[in-house]
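Every protein chain of the complex appears in place save one, which is left out.
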Amino acid sequence: MTEATLVEAVGLALACAMEDDETVLLLGEDIGVDGGVFRATADLIARFGAGRVMDTPLSESLFAGLAVGLGAQGFRPVVEYQFMGFIYPAIDQILNHAGRLRNRTRGRLTCPLVIRAPFGGGIHAPEHHSESMEALFAHIPGIRVVIPSSPARAYGLLLAAIRDPDPVVFLEPKRIYRALKEDIADDGIAAPLDQCFTLRAGRDMTLVTWGAMVVETLAAAEILAAEGVEAEVIDVATLKPLDMAAILSSVERTGRCVIVHEAPLSGGVGAEIAAGLANRGLVNLLAPVQRVAGYDTVMPLPRLETDYMPTEERILRTARRVLAYA
Amino acid sequence: MTEATLVEAVGLALACAMEDDETVLLLGEDIGVDGGVFRATADLIARFGAGRVMDTPLSESLFAGLAVGLGAQGFRPVVEYQFMGFIYPAIDQILNHAGRLRNRTRGRLTCPLVIRAPFGGGIHAPEHHSESMEALFAHIPGIRVVIPSSPARAYGLLLAAIRDPDPVVFLEPKRIYRALKEDIADDGIAAPLDQCFTLRAGRDMTLVTWGAMVVETLAAAEILAAEGVEAEVIDVATLKPLDMAAILSSVERTGRCVIVHEAPLSGGVGAEIAAGLANRGLVNLLAPVQRVAGYDTVMPLPRLETDYMPTEERILRTARRVLAYA
Amino acid sequence: MTQIASFTIEHTRFLDPKGQATQALPAFAQNREALIDLYKAMVLTRTFDAKAVSLQRTGRLGTYASSLGQEAVPVGTAAAMRAEDVFLPSFREQGGQILRGVRMTEILLYWGGDERGSDFAGPREDFPICIPVGTHAPHAAGVARAFQLRGEARVAVCVFGDGATSRGDVYEAMNFAGVQNLPVVFVVNNNLWAISVPRSRQTAAETLAQKGIAAGIPGMQVDGNDVIAVRHAVGLAIERARAGKGPALVEALTYRLSDHTTADDASRYRDDAEVSARWKEEPISRLRQYLIESETWTKAEEETLIADCAAQVEAAVSEYLATPPLPPTAMFDHLYAVLPTALAEQRAEVEEASES
Partner (left out) sequence: MTQIASFTIEHTRFLDPKGQATQALPAFAQNREALIDLYKAMVLTRTFDAKAVSLQRTGRLGTYASSLGQEAVPVGTAAAMRAEDVFLPSFREQGGQILRGVRMTEILLYWGGDERGSDFAGPREDFPICIPVGTHAPHAAGVARAFQLRGEARVAVCVFGDGATSRGDVYEAMNFAGVQNLPVVFVVNNNLWAISVPRSRQTAAETLAQKGIAAGIPGMQVDGNDVIAVRHAVGLAIERARAGKGPALVEALTYRLSDHTTADDASRYRDDAEVSARWKEEPISRLRQYLIESETWTKAEEETLIADCAAQVEAAVSEYLATPPLPPTAMFDHLYAVLPTALAEQRAEVEEASES
């Protein structure tokens, strides 16, 4: 057992995967001696050498393409993008190649790569460092999109992502990189992909969220509990493919659902979840499904970023409205 | 009055805008003497010169960035991407710069650019030429996403897009580029952005769609009409910002809604529309909102592309299920 | 001012447009069979291209990119490779693919709209055709990095067009290959046109070979209509890379005698006179001339070859036309290693629809 923060758990999972499987390689800017701007890869170059922990030139479009070539050759590259704000040049490679290679060659060539990037606001970072654009990836066929929300899930899900034979975009909520420590067994046991995690059971309403927003959502659930309302809290974890079955079964029981995410409201992954519920037309829905999300604006610079991000208070306000619904 | 196909209407709108306003410029691959791979810019170089109709090197990431520079300097660049499959390198510039420039400079520098690209399947085109990824753009703050579905709307909406002081991604449904001719007054009158168009009035259900799928949706509505069911058909036209008010008011009247799009189901713009309806919790909804969409797979090569794309039959099947709903 | 660096670009040619040797031929070309193999591969490519274009014209194939006049580039390149090397073509290198063992039926299936066309029975590690221009250059660097990490004496060979040299991806891949000293060779098929954009509007660089200088890798130009020069220069670059001496860029100067693809009409933007003039330089008659004049190639051999190429192509066409499409559910079957349960419903819908 080791006590680890989320970012340390990422490092533990990387080390464990590299220890187990020598085809696992890391690429990215400053991941070597510097250990990554958030120190996720600290000490890995010392342990595994510069062959397997490679500092790349400053070429974001390249990395994902390199990883496609390495993946087709049987390696399992894990690529770090320093911030989500710099990942967009890679979308072309992810969409046009990584997500398609298996399909277009009928399984002859595959792409077992993982693309990691920290994302989200709340750490007073410079311009372009605080956005939440996971929905852009969740629409791309042939890939997975995974977001952990605790050290243990970061460890288990990252192991699963690395071992998965298909491309995974693994987005790390940097606001909670060091928010709390958790005991990690570091036993190499992966957590299941493609499944939601129920963080809190409840019968009165379902709160669905992921990433750093888990913190505010759980806090809101505690306050509701004090008021006698038991909210079930679901961490979606794998945003693509989406485990609608788990969300549906919860909302079928509770009859009320609020979805919380930091990304802009319109076209966020919350829309797919709400649509999934709407499509199923749950008969026992007691209130309309609501979303608490970032606004459809540019993420403001730090002075206003907390006015942009969903707060415990906004979640509570919406939850209460949903509960009050006749 | 000129009879024009959709792609000809695009050309008419470009010519009209260039005639009216000498800050309007075109950039793209093969748009000069070749007139564009779909001939949208045919003859424009002869009319306006190579200064205003510029063949660019094969540098997709560059074009959008160039247009940001030109836009900041008061030009109104209209950039053609040959196919949507090649636009992804531009997402970085669209998201990190075009959509933000006005906001980040508090209006000092602006970005009145239009990015045009043909999209969608059904013309037996090669690999990477048939996808529908409009949802990737519809989630980006600070921009508009517009899709015409008829020659007249192509003309009017493109004029509006060019005159709009903010960035517009203008996606052209190439399957219907030459599907029919319509009388175009070519009077320089723009169509309204940010508004849905009701293509067919009806009281029994609402069919919401855009782009080439308007054809199958209208055909389905005709068949339903023959069976005594009057379906209202809405062409969303501006996908971002979304005119939910129009859709809501229709569905409030009809009580039933089917959304049709060619893009993959999960995280498509249909999700936002369904979510918008779910969030409002229409009291008089008579059936769950349904989506008929492309599958969450890679768009197949031509031999199977029609098995991927929503058909009139699939729309009808879903519409009937919605109508049958108790 | 102090001069701190200097660079030169060389051009190599062995056969002039009339098939006359301009200098002593390299060692491999002393071998009659080797030259005839190159010749045969080019003739087969041209036969295949002509047939594919005619299939397209009669509605039996999708859009197709002929390599008319440029056969020496893919053929000379592939001939310089070993079987265990990996080829990463763009969309106009069928000549090289065929030489490496990709079946013509597969190439037809690909352009006919069937994914099985990229499931090569032959060179299993070769990459499929790359449509988004230049995006396979990073893949080539990745493949080469895999070889380097495993200490294998293998080389990745990536071909792209003059237009592709304007793409950031190609530059980034070359730069990375340079700094990592990767075993990869980049070959530019400079056919002087990128659809309607002439080479002169693509870049102000006097040569495309000098694009390597920015990446710190050697660049050289060859006469791309001289298959001996292509085979020679690419061969040197490949063996240099195999020996751990790093990447290189070879610019092969040729000419696109055909339309860009069957979807294009080059007469809209290109002078017929320019094309006619260029016919005088094309690679097949050049090598034939040399073979005839060095008395190693007879009319009978030529006739046999033509008949043989036609027969091979016909056989591939028949097999292609007789291949029934995949079932619609195939679109789900190689999307992931295992279909996620979330997609089961969609697959079932397709299955149902295709049964009804």
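First chain written, first letter: the chains are A, B and C, and each begins at residue 1.
One rule holds for everything that comes next: contacts are C-beta pairs under 8 Å (C-beta built on N, C-alpha and C of every residue); 3 or more make two chains touch, one makes a residue touch a chain.
Computed from a predicted structure; not experimentally measured.
S.K.: With the full complex in mind, choose from C:Thr45, C:Gln210, C:Thr262 or C:Thr329 the residue touching the hidden chain.
M.R.: The one listed residue touching the chain not shown is C:Gln210.
S.K.: If I consider the whole complex, including the chain that's not displayed, which of A:Ala15, A:Val37, A:Val229 or A:Leu323 touches that chain?
M.R.: Of the listed residues, the one touching the omitted chain is A:Val37.
S.K.: With respect to the chain omitted from the figure, which of C:Gly95, C:Gly178 or C:Pro283 is a touching residue?
M.R.: Hidden-chain contact among the options goes to C:Gly178.
S.K.: Sort through C:Met1, C:Ala83 or C:Ala322 and give me the one touching the missing partner chain.
M.R.: Hidden-chain contact among the options goes to C:Met1.
S.K.: Just to verify: which one of A:Asp186, A:Glu230 or A:Glu305 makes contact with the chain not shown?
M.R.: The single option touching the absent chain is A:Glu305.
S.K.: In the complete assembly, which of C:Ile9, C:Ile36 or C:Ala353 touches the absent chain?
M.R.: Reading the full complex, the residue touching the unseen chain is C:Ile9.
S.K.: Name, in rising order, the residues on chain A that touch the hidden chain in the full complex.
M.R.: Within chain A, the residues that touch the unshown chain are 29-30, 32-35, 37, 55, 57-62, 85-86, 89, 124-129, 265, 295-298, 300-305, 307-308, 314.
S.K.: Touching the absent chain: which residues on chain C qualify?
M.R.: For chain C, the residues touching the absent chain are 1-12, 166-169, 171-172, 175-176, 178-179, 181, 201-207, 209-217, 221, 246.
S.K.: Touching the hidden chain in the full complex, which residues of chain B are there? Just list them.
M.R.: Spelled out for chain B, the touching residues are 25, 51-52, 56-57, 59, 61-62, 64-75, 77, 92-93, 96-97, 102-110, 141-142, 164-166, 194, 241-245.
The working rule: only the chains that are shown with their structure count from here on.
S.K.: By mean C-alpha position, what chain is farthest away from chain B?
M.R.: If we average the C-alpha coordinates per chain, C ends up farthest from chain B.
S.K.: Averaged over CA atoms, how far is the centre of chain A from the centre of chain C? Could you give it in whole Å?
M.R.: Whole-Å distance between the two chain centres: 40.
S.K.: Using mean CA coordinates as chain centres, what's the chain A-chain B distance in Å?
M.R.: Taking the average C-alpha coordinate of chain A and of chain B, the gap between them is 30 Å.
S.K.: From the C-alpha centre of chain B to that of chain C, how far is it in Å?
M.R.: 36
S.K.: Hunt down the residues of chain A that sit against at least two other chains at once, touch-wise.
M.R.: In chain A, the residues touching two or more other chains are 61, 92, 96, 103-104, 141-142, 241-242.
S.K.: Any chance you could list the residues of chain C touching two or more other chains?
M.R.: Residues 115, 132, 168-169, 331, 335, 342-343 of chain C touch two or more partner chains.
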